Structures are given as structure tokens and as C-alpha cells.
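A single protein chain has been removed from this complex, and every other one stays in its place.
Chain naming follows the written order as A, B and C, and within any one chain the residues start at number 1.
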Amino acid sequence: MGKVLTKSFASDNASGVHPEVLEAMARVNPGHAVAYGDDPTTRAARETFRQVFGEGIEVFFVFTGTGANVLSIQALTRSIQAVVCAETAHIHEDECGAPEKFTGSKLLTIPTENGKITAEQVRPFLRSIGFEHHAQPAVISITQATELGTVYRPDEILEITRFAHDHGMRVHMDGARLCNAAAALDLPLRAVTGDAGVDVLSFGGTKNGLMCGEAVVFFDPSLTADFKYIRKQGMQLASKMRFMAAQFQAFFSNDLWLRSARHANRMARLLADRAGGVPGVRISRDVEANGVFAVLPREAIPGLQEAFFFHVWNEETSEVRWMTSFDTTEEDIDEFVALLKKTLA
Amino acid sequence: MGKVLTKSFASDNASGVHPEVLEAMARVNPGHAVAYGDDPTTRAARETFRQVFGEGIEVFFVFTGTGANVLSIQALTRSIQAVVCAETAHIHEDECGAPEKFTGSKLLTIPTENGKITAEQVRPFLRSIGFEHHAQPAVISITQATELGTVYRPDEILEITRFAHDHGMRVHMDGARLCNAAAALDLPLRAVTGDAGVDVLSFGGTKNGLMCGEAVVFFDPSLTADFKYIRKQGMQLASKMRFMAAQFQAFFSNDLWLRSARHANRMARLLADRAGGVPGVRISRDVEANGVFAVLPREAIPGLQEAFFFHVWNEETSEVRWMTSFDTTEEDIDEFVALLKKTLA
Amino acid sequence: MGKVLTKSFASDNASGVHPEVLEAMARVNPGHAVAYGDDPTTRAARETFRQVFGEGIEVFFVFTGTGANVLSIQALTRSIQAVVCAETAHIHEDECGAPEKFTGSKLLTIPTENGKITAEQVRPFLRSIGFEHHAQPAVISITQATELGTVYRPDEILEITRFAHDHGMRVHMDGARLCNAAAALDLPLRAVTGDAGVDVLSFGGTKNGLMCGEAVVFFDPSLTADFKYIRKQGMQLASKMRFMAAQFQAFFSNDLWLRSARHANRMARLLADRAGGVPGVRISRDVEANGVFAVLPREAIPGLQEAFFFHVWNEETSEVRWMTSFDTTEEDIDEFVALLKKTLA
Partner (left out) sequence: MGKVLTKSFASDNASGVHPEVLEAMARVNPGHAVAYGDDPTTRAARETFRQVFGEGIEVFFVFTGTGANVLSIQALTRSIQAVVCAETAHIHEDECGAPEKFTGSKLLTIPTENGKITAEQVRPFLRSIGFEHHAQPAVISITQATELGTVYRPDEILEITRFAHDHGMRVHMDGARLCNAAAALDLPLRAVTGDAGVDVLSFGGTKNGLMCGEAVVFFDPSLTADFKYIRKQGMQLASKMRFMAAQFQAFFSNDLWLRSARHANRMARLLADRAGGVPGVRISRDVEANGVFAVLPREAIPGLQEAFFFHVWNEETSEVRWMTSFDTTEEDIDEFVALLKKTLA
């Protein structure tokens, strides 16, 4: 009958919708609006994105992070080209092959320690350029914050974007958790995206308290010529767009995005600190955003999952992932850590 | 700054969300739920679909009508196959080539008078079967109600589905406005779908008062083996699925779907009757569901559109389309007809 | 055990290889050559194409006409775009959906009397431009000579190419039988291709005496940037390319292409004249190149096919197609016409 959860560390998308967002959606409900985005709410939300990310940007709302990633790649590539990314990248690991299916492009992967890649790791792929038997590397895709909970600093991003642009490549950022990254760095969203040379951003709201709100942000408007068609052909064009736009309006009102992201990050830090002090628990990765990875005794996991659901990251090493979110409370953490202690005692 | 509408006959997706739906969404917000559909609300909504469409069905929620159509075709075809449909079909006319792009399958079109096709019109395509130079016809896709506002009777559907099954083909129904069709026929939803031999249905809620709710309903469960992957790869898998499911729960509570569809149909009838009586207006097609087509003097159109936005269907013949919806009121119609009279006087 | 034919009017690809071509292939056999086209024979053949079609062209050899057509479209489109063509076009009718499958682009068809389309027939598709729900018309594809044996005059082509370029579109020509068309018009190959504004040409050799030789000719070199990768990704890159190139070298030596095409055309004319005089036979279309269409009594067809195989074009109307080729002889025709007389007596 479906897993019933009250609280969990399953994922930041196991949480519901922030009340301010829900209210904003209700507020735009009365009356008619032209469908597909030519309505006042959507116009206003696009204007808000320009205030946040810079006047020169263009933004398109889509339904899912996978949609945002795949359509970004479609905008940046032809099928004879390839996308270089970390082996752990969501586009490679968790999208059921959607990038390859939809774009026809090849993914070329780089093994990493912590989910972050460097320009130097991309360099060997340059040898393929001009050789017709190889897919042509055209895009570097990085995730911020990464799937392993780490965060690229602006200089690290700049090194990648400069390398890319020096070699005729573009940079896509999967920002499903960009808010958490920016909050962690205490920097504006644009500082780790457009200002750091990113060409196209998948901007995620759903994991930070929206119901269903992702956006593709282009920092180079020359890339958007076809994008409205790509979005439609990619089945990501909402008819009642105002309800998506309203979510983003709430997101950027009174810094809701930042309040939520900071809170989730703080809860992760707290969880790592307290759980890490429990004998038998080893925090296995740096906690830089809102994800905590830990190695636990294998036999302890099922019982813990029943009370607070979470995912096992690596069966072999018995490593688990705990995600915090805008609605995680200190009480949740205390309760969970108490359970941890009891279980591992 | 986006078109500001209060009322319109633009489309049934220019309306907002029915208040009962919005309330249902708010109701499922508290607490955590496992993402991607393994939650109690989604389980319940799937159970509701089984009550409505039959115990043997399987249902998957998706974001858009285009998504529902394209993924249905993907489930039914390989790329060497073809889909036969009316020339006016949404899949052919209004999806920016998404079916071809995603499925690789060819669309084979039939010219029609009123948006409806017959088995006899499909017959000539059978000659391609076994001939390797031709895409192999494998699916017949029909729209209920059609893009021209007409409705297939159950016997008309049965004739098509029997023909299809006799020749190894499957039948897909684009039911973006199935509720309006069923209401028009005064029949249960299953009577014009599964009971009439339809294999896969794109079931539309958005045009009948949902925020964003479409579903793919399989009447033959043997077709669903791959579908959860297809949905994910097709970028149509919602993480916070409970909010989609909650919409459908409201939709089927107290016959909201039927109340809304009946109302919209009644408003269309009323509009046709009253507007049709205005000199200079010719109702150009049968009004069977919630769409009204009319031929107007060309020069009258822009002024009317400013007050009540609607779309021109055919520039050459000066034919326009007026769609009614769950929130169209008799006052809207009176006001519009008054304006029509004044404009055409 | 496969149909054994000595002579036939089945298709111009039922014939073998012209002896001069076979000799040329044997001549390039000795020794090693770098694979994939960087060899002296291929260089020479490309140079020959430049002499024939103009210094500014670029040419790529591929295996099949379908390959040439599909890869041409791939070079000219993104998947959100559409190709406008005649309903009878080979790309629409006889390629098992390969264009849609490989390019993701939509085909938009125009009904025709004789296989030829006009700019005016393309005009209505312009209305889709800028409308995100419609695939964007980007290419007009015409066949020369057409699938119905007719030939575009240079002014007819120019009218189409000017219209296309005026509206930001490109023109592709399926020239599987371009040689026959040029021979019929008594014009150089470039007069009905590049000089008439064609952007990309599928140039066919196989139907005019080659073993396996088709080429994609770009008249606008700016379109070729990706093409070597497209050819490889499209599985059309020959390793032992010299044997393909050698065929074209023979083709353009001593006007072999023209001698062969003229001969085939003359044989078609002769066949039409003589068969057309037989009571019961009606030549049903203009004979402009090397195809003859005729309506015969249905019951006469199987017996005739046994002696000289040919294809029925239209079952309903009992219309058949007779193709002549470089090796059709006057004796073949006399023999066939004698059989016709005897059968229909």
C-alpha cells in the first residue's frame, strides 16, 4: 500500500511542499490564463530569474530534473557529439538512459573520488577531436552539489569552464541541489553558475521545497534559438504554466530558497556530528551540503529504515545516504540518533 | 507581460484548477512520502483507476498529454512500425514531432471530415505488411473527443478495435477530452475505452480541471512490462507523485470529473445555440462535446479576442474555435453573445 | 530459391554492373590503401565530382540511396524541424521510416498528380513557423527524376529553391535517377542541381550501372562541418573506400553515366511507344526518363511477370511500372511487346 513515512532521510524529494509555495499556487488559481507560458505569472517568474541570475539569461520551466538535464544537453549537442561527466553523475547513473535516448549523444565518464571532476580529467578526451570514429566531446556536465554531497568552489568551476571554452566545448551544470551548494558556500546563485562560466544550468526547486519545479537557465542566449521547440518535443511544456511559475515566485520571495537550503544543510551538519559520535557509525564523506553518507553495520540497517527510511548507497561497503530537507527538524535528528544508539548498542 | 485573461474561450486548459482539486493537493502535503510513486496516495489513486476502468488495468501518471501519447506509442511500437491516425490528430499536428522523435515510428495520416476515422480508411495501409521498404502499421490512434469536437460512439470504436486486433494491430486512444466524450454519450468512461477494445488510453485530467494530471491506462497488462522504465526515460516520472495522485483522487470523488465535463459540454451547447443565432455567425461543425467551431467575419475577430480570447482554427475560412470548461458560466456566454451581436451589428 | 531473371523491367537496380565499372574496381585492387577514404582513388574521385558539380562542392560516398537521403536530412535538420516532400517521395514511402528514425524529424507530405511539387504547395506549411507546437519546416525535398518518372525542369527547381531560401529553408534533392533526368533534359548534372539552387544532393549511381555507389553532394560547404561524423554514426562509412571511388571514376570517364542514362531513357521511350500500341495497354503517365507506367488487364499481369519480371504500382487501378536500364536492349523490348500482344490478343 505504499511506504507510509512521517519523517525520513530518504531523499530531499520525500518531503512535501513548503507552505509558502502552496499558498502561492492557490493565489494564482482564479480566472483564465493563456496556456503554455504566455501568462502574467510566468512572465513575472522569468523576470525574477533575470534578477537572480543576470539580465542576459533566458529561462524555461520544465517538470523534472531529468527533463532539465536532457533538454539542456539536447540544446548543446548534436548526436555525433559527446558529454563528459563524472561516473557518478545523475545523467549517467539515474536517468534510465534518457540522455542517450533523447539526444543520441554519448556520455563519456570519469571515475571520481568525491563526485567532482577537473579539467585535467577531461583533457584526454580532446584526442578524439577531429577523428570521425569517435563521438566528439562537446559538453562537460558537472553536478552542484554533487551526488556525493560535495560542492564545487567557484574557482574549481571556472577552471572547468575556461578549459571547456578554450577547447570549443560548453559547460552544463546539473543544479538539482544548487541551492544547497550556494548556501554552503554562502554565495549568490549566479556566483557559482553564470559568473563562473556555466553555459546552461538545470536549476532545481523540487528538492528544496517546490512541488514540481525545475528550470533550464541559459547564460548564453545564443543557445536558446530552438529551445522552445525542444521543450515541447521533449514533452516538458506545461499547459497550466502559471502554477509552475508561482512556485518559483514563492521560492525567490523573502529568500525562501536560501532559508530552506541553509536549514537543510545545517540539519545535515548536525546529523553528521551527532550520528558520527555514535559508536559503530562512520561518516564516510565530507558533509558539504545536505547529504550525509555513513557506514553502518549491515544488520542494523533494516530496523533503522523502518523508523526513518533512507537508501543504501553501496551494498558492498554498507554505506548509506541520509538526506536532509527544508522540513527536517532537530527533533527528527535527536530521535534518529537515539535510535541509532539503541540499535548499535 | 503575458496575456491577462479573466474569462476566455481559448482552451479548456486556460482555466485554473477546480477548488476541490486544490484542496486535495494541500491535504496530502504534510509529512514525508517515498518519491516516485511508492506512496499511499499514489497507491490509492491507482486503486481508484481500477475501480473506474476495471480490475485488469494498469495506470501510470505522467505530466502532459503529449507525454501520455508519446509514451503510449513507445509502449506499443518498435521504430520500424507506424501509427495510423487522422490528419487532424494531436499527435500529428500539435506535438512538435515528439512521437517521431521519441519513438522513431512513422505516423501515417488519414484525411477526415470531422476528425473521426474508420476501419475502412485504415485498410489500405495493410498492404504494407510484410514489405520491408514500408514502416509496418502497428497502431491505430484515435482521439476522443476529437480535435474537431466530435465524439466516437462505442460501436464506432469497436469497429476500429476489432479491425485492428484482427490484423495484429493495437488501438491507442488520445483521451485528453475523454471525460467530455463520456459525458456527452452519457456512458461510463470504460464503455468507450476498455470495453470498446481500446488497448492503451491517454487519459486527460488537465483540460477538465486538474492542475497537471494525465495518465496512461493499459487495458492489456501484458503491454506494461517496460512501461515504468519508459516513463522514466521519457522524463515523465514525477518525484513528488502524491500531488499528482491527489488530483485524480479528487477527480473521481463525488463524480467531479463528470460534473465538470457535463457542465462544460452544456456550456458549449448553450454557446452554440446562442451565438449561432447571431446574424453573421455560422456554427460550422457539430457540437458534441465542449468545443464550438464557428465561421465569423474576419474583421470581427480581433475585437472579440480582446474581450474573450479564443483561437482562429482556419485562417482561410475564418473559422474560429471556442472551448468551454468547468468554470465557464452562463453569464460568460451571455456577455460574449452580447458582444458578438454588437460587433456584428 | 530466389527469382531467376535474365531480363526484366523490375527496376533499374535489377541490372548488374556495367563492365567498365567492374574493370575499374579490379584495377584499384592491388596493394594497400588507408581505409575510410584517405586514399588516392577516393581523392581522385572527389576531385572528379568537383569537376562535374563545381569547385565549391563537397562530396561524401555512402552505400545506399536511403543512406544518402537520411544523412542529407540529418545534415540539414534538428529533430524539431520538418521536411516537406511529395506524398510519393521515396523518403516517405520506401525507406521504412528511416528518416524519422534517424533524424527524429517529421515529414510533411504534399499530394501530387505526377510526383512533382511546387513552391505554392509548400507555402501553407510556413504558418507553423514560430509556433512551438508544430515541427518547424526547414527542408524541401524533391526527387529528380520523380518516383513517377517525371522530370523537373531547371526553372521549376529554381522556383522551389528560391522560395525555400527566401523563407530560411534548404532544398534537398533525391537524385537516385538524376542521371536519367539530366539526360532527358539534355543538360549537365549541375544545371539541375547546384546551379538551380539545390543545397544538398543524394546522387545515385547504383540505378545507372554501379554496383553500390551513392554520394551526398553539398553545394554549400558550410553545411558539411559535421558530416564526416554523421556518415560514420549513420553506418555509411566504407572501410575499403577505394572500391566505391573507383566506381565513380569509371562513371564519369568517357561520359559513361550519360551514355547509360540516355540509353535507358531511349529504351523507355521505345517501350512506351511500342507497348502503347498494343490494344489493351494504356500508357498512364508521361514518359520523361526511364520509367514507363501502364494500365493492363489485371489477369494478364502474372503471365507477363513470369517472363519479364516487373512490379505492380497500383493494385486498384491495375497500373504497372516498367523500368529500363543501361543494359535493356531493343530485342528485350521487341520480345516483351510480342508477348504482350500474344497475351492480350
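Quick notes on this one:
The criterion applied here is as follows: a contact is a pair of C-beta atoms (placed from the backbone, for glycine too) under 8 Å apart; a residue touches a chain by one contact, two chains touch by 3 or more.
As the structure is a computational prediction, the values presented were derived from the model and not from experiment.
Among the residues A:P30, A:G56 or A:G97, only A:G97 touches the chain that is left out of the figure.
From the options C:T112, C:T193, C:N208 or C:Q233, the residue with contact to the chain not on display is C:Q233. Across B:V171, B:L237 or B:A250, the single residue that touches the chain missing here is B:L237.
In the complete complex, the hidden chain is touched by one of C:F243, C:W257, C:F293 or C:W322, namely C:F243.
What subunit C contributes to its contact with the hidden chain is residues 1-8, 10-11, 13-17, 19, 22, 25-26, 28-35, 37-44, 63-67, 70, 95-98, 101-102, 206-207, 211-212, 229, 232-240, 242-243, 309, 327. Residue positions on subunit A in contact with the hidden chain: 79-80, 82, 93-97, 100-101, 104-107, 127, 132-135, 315, in rising order.
The missing chain lies against subunit B, touching residues 36, 78-80, 132-133, 135-136, 226, 228-233, 237.
The criterion applied here is as follows: only the chains that are shown with their structure count from here on.
When each chain is reduced to the average of its Cα atoms, C sits farthest from subunit B. Our note on geometry: subunit B versus subunit C, Cα centroid distance of 42 Å, whole angstroms. Between subunit A and subunit C, the centres computed from C-alpha atoms are 50 Å apart.
Computed from the mean C-alpha positions, the centre of subunit A lies at a distance of 33 Å from the centre of subunit B. Counting partner chains per residue, subunit A has residues 229, 232-233, 237 touching two or more of them.
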